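After the structure tokens below, expect a handful of questions from me.
Only a single protein chain was left out; the remaining protein chains are all shown in position.
The block that comes next holds subunit A.
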Amino acid sequence: MRSVFPGDTPEAPGRPAVEVRGLVKRYGPKTAVDGLDLSVARGGLTAVLGPNGAGKTTTIETCEGYRRPDAGTVRVLGLDPVADAAALRPRVGVMLQSGGVYAGARAEEMLRHVASLHAHPLDVPSLIDRLGLGSCGRTPYRRLSGGQQQRLALAMAVVGRPELVFLDEPTAGLDPQARHATWELVRELRTDGVTVVLTTHYMDEAEALADDVAIIDSGKVIAQGSPEELCRGGAENTLRFSGRPGLDLGSLLKALPAQSTAAELTPGTYRVGGRIDPQLLATVTTWCAQNGVMPDRIAVERHTLEDVFLELTGKELRA
């Protein structure tokens, strides 16, 4: 297949680790991915964020060589994931969303096996320790907890010391402690120079880990940038407080700068939107004092990726 990226050699320095252009993937009448563009910088941590059914897994699995694009091109480490699969497989670590292990295999046995398929694998016992899989003992995979199965899948993705890992929802269903252990490991991968692409529908995960976030909806990337860049959008923040229900917000709006918003979300909880600065905060508290309201649980909230997503799509992320 001729390269659509003329003048580039696969290993050109500075070339993205993953380049997806105009990717289209259909399953029967359903279009799962609809002209998606994505670029993943080498050595960085990119989060592909979107609700269930947005096309995250299809995109990742096309990069992993499991699916052939119906249109568009995909290059991974400068290579074609299907045609150059043999060259890519040792270099790319894969964590599937679920499964991938013999029902009767033990965690350490399976990890040792995947290690034995690689030339310079990580030390299996320390990786087992690291991910808290030591307690799995002789339990077969089918009887491990969901969290243990997830951590084993993660270990299998990294044990071969890949240059690039694709992690499909690495923390879905994990308890907070296991989730943070996974985050630590993912951060360490990045520190050690591994390019990481992960999908998630947790915005806090994307904000906590990613250098770069691609927000996907209905098979398209609708925004891409660092979490800060994405959240800065308009410098809009939110002020929340509680008080007695049914306050007359009209008088508050008159006191606030133009373009501010105010709403009673649920009886007794209020949200003020706009450019939240010290002056605005003073205006709100003064107005509360004038109305004999004690503003309880007053808090300034910065704009989150969830808000960004809501603004871009009009949908809740975790629908």
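The criterion applied here is as follows: a residue touches a chain if its C-beta (ideal position, glycine included) is under 8 Å from a C-beta of that chain, and two chains touch if they have at least 3 such contacts; residues count from 1.
Methods note: contacts and distances are computed from a predicted model.
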| item | value |
| --- | --- |
| Name per UniProt, for the chain absent here [options: "Acetyl-coenzyme A carboxylase carboxyl transferase subunit beta", "Transport permease protein", "Electron transfer flavoprotein subunit alpha" or "Glutamyl-tRNA(Gln) amidotransferase subunit A"] | "Transport permease protein" |
| Contacting the left-out chain in the complete assembly, out of A:Val20, A:Val74, A:Leu189 or A:Leu305 | A:Leu189 |
| Touching the absent chain when the full complex is considered, from A:Pro121, A:Gly225 or A:Gly268 | A:Pro121 |
| Options A:Gly160, A:Gly219, A:Gly243 or A:Pro295, residue touching the unrepresented chain | A:Gly160 |
| Sites on subunit A contacted by the missing partner chain, in the whole complex | 64-66, 86, 89-92, 94, 96, 98-105, 109, 113-124, 126-127, 129-130, 156, 158, 160-163, 188-189, 192-194 |
